[in-house]
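My questions will all concern the structure given below.
Entry: chain A
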Amino acid sequence: MTFDPAFAENPTIEVAGASKWFGQKVAVSNLSCSFGAGVTGLLGPNGAGKTTLLRMITGLASVSDGDVSVLGSNPRKDHRIYHHLSLVPDEDSVYKEMTGRQFIAYATQLAAAPSAMSVDEALEQVAMQDAADRDIAGYSKGMRQRVKVAAALVTDPQILILDEPLNGTDPLQRAHLIELFQRLGDQGKTVIVSSHVLEEVERVSSRVIAIVDGRLAAAGTVDAIRAAMRDIPFSVRIGTDSPRELGAVLIAAGNVHSVEIEEKSLLILTDDVSQLGRDVPRMTATLGARFTGFQPQDDSLESVFRYLVESR
Partner candidate 1 sequence: MTDNTGAVYDLGYEPYEGDRRGRSGARRTLVADGVRKVLGFRRKARRKIMPFTLVGIAVIPTIVAVGVGFIVPGAAADSGLSTLNADMFVLGGTMAMLFTALAAPELLVPDRSDGVLSMLSSRPLTPLDYVASRFAAIIAVVAGFLLLPQLVLYIGQAGTDPDGIVNGIVEHADNLPRIVLATFGYAMAFVPIGFVIAGYSKRKAIASSIYIAVMLGLSILGDVIVHQSDIPGGRWIALIVPLTTSNDVARWIFGSTDPESLLDAAGIDPAVALLALVLMGVASMALVLHRYRRLM
Partner candidate 2 sequence: MTPVLALLVASIRQLLPLKRSLALGALQLVPAIVYLLASSNRTADAALDVFLDGGVSTYFLLVIPIISIVLSSSALGVERRDQTLSFIVLRPMRRTTIAITKLVATVVAATALHAIGSVALGGAHMFRFDADLDLILGLLLGAVVATIAYASIFIPVGFLTDRAVIIGLAFLLIFENGVVSALSALETLSPWRLGAAAFADMAGVSNDGLREAVRSLAWDAGRSVVVVLAMAVVSVAITTLMLNRRDLA
C-alpha cells in the first residue's frame, strides 16, 4: 500500500474533498489531507487558501462541499472540540483594553476546565513576563502575537493552529517561538503553522502541505517534495578552474540537460544529482583540473515553492 504524504498517521484533523467558495470565487478546491502529531507547515502564496482552510478546520467557516472533522467531530456543530483546540489567528483578535495577563486569564476562565498551566507559566513560555501588566493597546505587533500564543497555550490544547504566527516578531522572538512550536510538536501535539514565509516553514516543520490556488499542490518533507518533481531537472553549481573542458566532458557523458559556463564554475541542469556527484570528481581528476565545489541550487523550500507556483 503506497503511503500518501498528504495524510498523517493517526490523524486528529481530517479534510476530505473540502471546497469553499465565496460567490464566484473558489478559495479552496477539493482538498484532501490530514494532520496528526508533530508540526506541519501549511505553505502557500498570499491568497492560496491557507487561512480559509484553517477557518474550515476550526469551524469559523462552513464547508461548501466535502467534509472536515476534528477529533472525529464536525467543528461547526460540536463546540466540545474547543476543549482540545486553540487558534492563534492572523488578525489582531485581542482586547486592547485588557492587559496581557488579564487576556490570558480570560482565556482560562472561558475554558470551563482546570487550567493545565498558570498564567505566569504561559507568559514565561512566550517571554512576556515583563510586559504582562501593560495594556495590550500599547503592545507592538510582535508582543500581541506572543500574548495570543500564550492565551492559546494556557489551556494546553491537543491541537494548536497558528496562522502567520511570526508576523511582526523580531529574529530573537522568532527563534524562541519556533523552538516552542517544535517542542510542542515533539510532545505529540498537532501543531499547524501556516505561513507564506518559506524560511519560517522550513525551520519550524518537518512536514509541509503546500496549497496553491486553493488546491493541494504538494505534501511531505521538503526533500521528498523536491525529489518528486521529476519533470524539473536539478540545478547544480560545480566549482572548477577548467569549466570549458569539464563542461565538454559532461555533455559527452550524457548525464546533463544543459551546461552554462561561468568564469570559475559550471551551472548544470541534471536529473540525477547523486550520479553527477560521483562523476564530477573522477572527471576533474582525469582532466587534471581543480574541483573546488559542488552546490545544489534548488533543494531549498524556496525553490520547491517557486516551482510549485510557477508550474500552475
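Please note the rule applied: a residue touches a chain if its C-beta (ideal position, glycine included) is under 8 Å from a C-beta of that chain, and two chains touch if they have at least 3 such contacts; residues count from 1.
In picking the candidates, the idea was that all candidates are chains of the complex that A comes from, given by their letters.
From a predicted model like this one, the values you see are computed outputs, not experimental measurements.
Asks: By the touch definition at the top, chain A has one partner among 1 or 2 in this complex. Which number?
Replies: 2
Asks: With touch defined as at the start, can you tell me which chain A residues reach candidate 2 in the complex?
Replies: Residue positions touching the partner: 55, 58-62, 76, 79-83, 85-87, 89, 91-97, 106-107, 109-113, 151.
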